[in-house]
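Here you go, one structure.
Every protein chain of the complex appears in place save one, which is left out.
Presenting chain A:
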Amino acid sequence: MIFSTLEHILTHISFSIVSIVITIHFITFLVDKIVNLYDSSEKGMIITFFCITGLLVTRWVYSGHFPLSDLYESLIFLSWSLSLIHIVPYFKKNQNLLSTIIGPSAIFTQGFATSGLLTEIHESKILVPALQSEWLIMHVSMMILGYAALLCGSLLSVSLLVITVRKKRKFFYMSNHLLNLNESFFFGEIESMNERSNVLQNTSFFSPKNYYRSQLIQQLDYWSYRVISLGFIFLTIGILSGAVWANEAWGSYWSWDPKETWAFITWIVFAIYLHTRTNIKLKGTNSAIVASIGFLIIWICYFGVNLLGIGLHSYGSFTLTSN
C-alpha cells in the first residue's frame, strides 16, 4: 500500500515538474531569456529524473523484479531514459536544442503511460517464465535507451526538415526561437512527407539573411547525428543481447519474430542514416529524411507490433478496449 502511494506521488510530481519545465521553456523562448527561469528549468529536469528514478526503484522493490515487464513500465523507463540523455554532460553544450526536444517527448510518454488508456496494466504484474532471466535488464534497458536516443536524434532531424521546408516556403519568418518548431513537429512531419520531392531538389542556398538559420540547421544536423550514433550503439547491444537471450530461452538466436524483425528494420534504417552521413552529397536534408523515416519505424517497432499482440514478444501487449 505504501509502495503504491509512493508510486502515485512520484508519478504526479514528475509529471507536474515536466509540465512546469515545458512552460518555462515556452516563456524563455517567447520572452527574452530570463536567466533564473532557465536555471530553474534545468533543475526541474534533474528533479524529474530523480523522481522517475525513485518511481522505478519503488516498483522494483515492490514487485521484486526489474520494472520492465510490460508496456507501462517500459514507457516510464523511456521517459527516464529521455531525462537521462538530458542530464548527460556530454550534451550539455547544446542544452537548448535538446531540451526543446526532450521536454515534450518526456511529457508525452509520461502522459501516455499514466493516462486512462493503460490503467489495466498499471498493476505490477508477475513475470512469465520466459522473462525470468538476468538478460531482461540488459536487453530491455538497452533497447529502450536506444529508442530514447534514436527518438531524440530523429526528432532533431525532423525539426531540421521542418525548418528547411518552411524556409523554402517562406511561411515561417526567422525568429530566434525554436518554439514554433516544437509545436509543429507532428504536423510538420506529415507536411514534410508531402514536400519530400521538393526537399530532394532543394539545394542549400545561404544568404546573409538566412545566416542564423543555416547555422541552426548545421547544429541540428550535427547533434542529431551524434545522438543517433549513440542510440545506434544501444540499439545494437540491445538487439544482440536479445539474440543471446533468445538462444537461452527459445532455442534460437533469431526466429524472425515480428518484434525482432522490426527491431532489425529499425537498425537497418539507422544504419542507412549513418551511411548517408559518410557521403557529403547526401548529408543534411537527405539524411534527415532517412532519420524521420526511422522515427516512424521506431514507433511501429515499439507500439505497432505490440498492438497486434502477435509473436513471442507479446508480453507487453495491451488492449485498447475501454471497459
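Operating definition for what follows: a contact is a pair of C-beta atoms (placed from the backbone, for glycine too) under 8 Å apart; a residue touches a chain by one contact, two chains touch by 3 or more; residues count from 1.
In this text, contacts and distances are computed from a predicted model.
One chain of this complex is left out of the view, and of "GPI transamidase component PIG-T", "Mini-chromosome maintenance complex-binding protein", "Exoribonuclease phosphorolytic domain-containing protein" or "ResB-like domain-containing protein", the protein name its UniProt record gives is "ResB-like domain-containing protein". Among the residues A:49, A:223, A:273 or A:302, only A:223 touches the chain that is left out of the figure. Here one chain is not drawn; of A:130, A:272 or A:296, the residue touching it is A:130.
Touch with the hidden chain on the side of chain A covers residues 93-94, 126-130, 132-133, 135, 219, 222-223, 225-226, 229-230, 232-233, 236-237, 240, 243-244, 247-254.
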